[in-house]
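Please see the structure below; I have some questions.
Here the complex is missing a single protein chain, while all its other protein chains stay put.
Chain lettering (A and B) follows the sequence in which the chains are written, and residue indices restart at 1 in each chain.
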Amino acid sequence: MDRRTVFNGRLLPVMLLLPQLLLTFFFFYWPAGEAVWSSLITQDAFGQGWVFVGVDNFVDLFTDPLYLDSIVRTVLFCVAVSVLSMGIALGLAVFADRSISGRGVYRTLLIWPYAIAPAMSAVLFLFVLNPRVGLLGRWLNHHGVAWDYTLNGAQAMLMVVSASAWKQVSYNFIFFLAGLQSIPRAVTEAARMDGAKGWHRFLTITFPLLAPTTFFLVVVNVVYAAFDTFGAIYALTQGGPGKDTETLVIKVFRDGVINQDIGSSSAQSVVLMAGVIAITAVQFRFMGRRTVS
Amino acid sequence: MRERPDFLAHGVLILGVLLFALPVWLVFAGSTQDSDAITRGELSLVPHLSNLSVYARVLTTRTMGTEPVWHMLLISFGMALAVAFGKIVISILSAYAVVFFRFPFRQVAFWLIFVTLMLPVEVRIIPTYAVMADFGLINTFTGLWVPLIASATATLLFRQVFTAIPDELVEAARIDGAGPLRFLWDIVLPVSGANIAALFVILFVLGWNQYLWPLLVATNQGLDTIVIGIVKMIGQETQTDWSAVMATTVLALLPPVLVVVLMQRWFVAGLTEGEK
Partner (left out) sequence: MATLELQGLRKSFGATQVLRQIDLSLVDGEMLVIVGASGCGKSTLLRLVAGLETPTEGRITIGGRDVTALDPSERDIAMVFQNYALYPHMSVFDNMAYGLRIRGLSRGEITRKVEEAAALLGLESLLTRKPRQLSGGQRQRVAMGRAIVRDPKLFLFDEPLSNLDAKLRVQMRAEIRRLQRRLGVTSLYVTHDQVEAMTLGDRLLILHEGTPAQLATPMEVFERPADTYVASFVGSPTMNFLAGRLVHDGTAVQLEAGPLIPLQGHRVGDTVTLGIRPEHLTLGGGDLTLAVDLIEPLGSETLVHGRVVGRDDDAITVKVPGVVGLVETVSVGVQADHAHVFDGVTGKRIDPVK
């Protein structure tokens, strides 16, 4: 990675780095450090003093059935969102990669939802599936399905999974299509001459060759589902009904910002950090590179 | 040789297109319908094009107690542009320093930036709020964007782009008498134009779509972004002015979608480039 030719100077590069380093320090390292610190102490009721309690906050956290539920829920949520959005995206990409007329138009019409915020995706789903005003929600109720995600936890989960996955399809589509297009034509042609047909050719040739893309997308989708869907869930259900759609990030927000339980929410933040670090480590172990997402 | 059209492919792709387009169409159609009718459950897919005046109404007046849409759009534009430009500028500067200079702690500096990949906003919600309060940035426009512009991913991307600039180009410029800042401005920036454009699209959308951050640091209604505003609107169960909400939704979707569609070429290449 090192260049042969560089410019001389010590002060200039430091000045160039300074803005980024200052922001990084004040808005990343400092708060992260504070999170770790607050997770190890407990403040008295008046916020006047503090006591060092070691891992007590973590012990409390991991013995709290509500937190464990939230972990399980988040894992299920991530799996559902990733599978759904990647599956639909792969299907669309495979057909968009065929030499059909109007490919460019299809591509544009499938790419634009990248621009939609998770929270906006939730708003759109509300208009479709709200039991009272939503077009489809009303239709379901009219036809004997008791559909109301504001009361039914399972339906609420289905709703936030769909809204979150829907928004992410186009991102996955872009990458799957790029992945498919980078498979050398000669390879698929060779497979064709070897007699591999349709579905079988896809399973034995195309899909294995897409493995790097797929792996990359799994990581991106899990991170997306775990963190970026805050807007979608919060806008639709605020984690409810009850705690039925309360993922870890929603819980941190509810406990910390709304209920002001600093010790527990700091411990939760630290756990989340550990999670991201683990995911990133896995990614770099197997991928080496990363893109802007 | 004329082949039979691939009906299966067209069918699947049209279904996909509809999956995305229908909800948006529904919202557009709803925005032109009567709010009371929608409340009664009479939302339909047929727009009443004579009622487009709702757009003028939500743009200029406070509907449902929020700021007028023009104001929220302004805040969103300001935030998205500031985040995109801010990230691009400071990431270019730091990547340039790391790639084109040798100085002590160069690798340390790079790693310090790199590690922040692992600390997204969502995992440091509470302590970041405390830091923001210390700086007096709560409920300020500065607070909406400045803390967001540190960027490990953009720095990584620019490092990759700059590393690919041939050594000979640097040497030719040095012999021509260009100093480091001149080389950055005259050569590096123009040569990286396509990457900057791609990153701009991605970061503009990222900035526009922020939800948790403004929710956290700006409770002042005057700083509501359009996304925040809409979620506030739908949160009010009673007396919802549905056509206003839907018109606002359409207006909120338009800018980022336009940016993505119009700059599709750069955006797709830029997004997948780092990966491939």
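Here, a contact is a pair of C-beta atoms (placed from the backbone, for glycine too) under 8 Å apart; a residue touches a chain by one contact, two chains touch by 3 or more.
These numbers come from a predicted model, not from an experiment.
Of the listed positions B:Ala37, B:Leu74, B:Val115 or B:Val191, the one in contact with the omitted chain in the full complex is B:Val191. Residue B:Leu169 is the one among B:Leu59, B:Leu81, B:Leu169 or B:Val250 that touches the chain missing from this view. Mapped onto subunit B, contacts with the missing chain fall at residues 166, 168-169, 171-178, 182, 186-187, 190-191, 193.
Assume only the chains that are shown with their structure count from here on.
In this assembly, the C-alpha centroid of subunit A lies 16 Å from the C-alpha centroid of subunit B. Residue ranges of subunit B in contact with subunit A, taken from their complex: 5-6, 8-10, 12-13, 16-17, 19-24, 26-27, 30, 38-39, 41, 43-45, 90-91, 93-94, 96-104, 106, 109, 112-113, 116-120, 122-131, 135, 146-147, 149-151, 153-157, 163, 167, 170-171, 174, 179-181, 183, 199, 202, 205, 208-212, 215-216, 227, 230-231, 234-235, 240, 242, 246, 249, 252-253, 256-257, 259-261, 264, 268, 270-276.
Residues 1, 3-7, 9-10, 12-14, 16-17, 19-21, 23-24, 26-35, 38, 88, 91-92, 95-96, 98, 100-102, 106, 108-120, 122-128, 132-135, 138, 166, 169-170, 174-175, 178, 182, 213, 216, 227-228, 230-231, 234-235, 249, 252-253, 256-257, 262, 265-266, 269, 272-273, 275-277, 280, 289-293 of subunit A are the ones that touch subunit B when the two sit in their complex.
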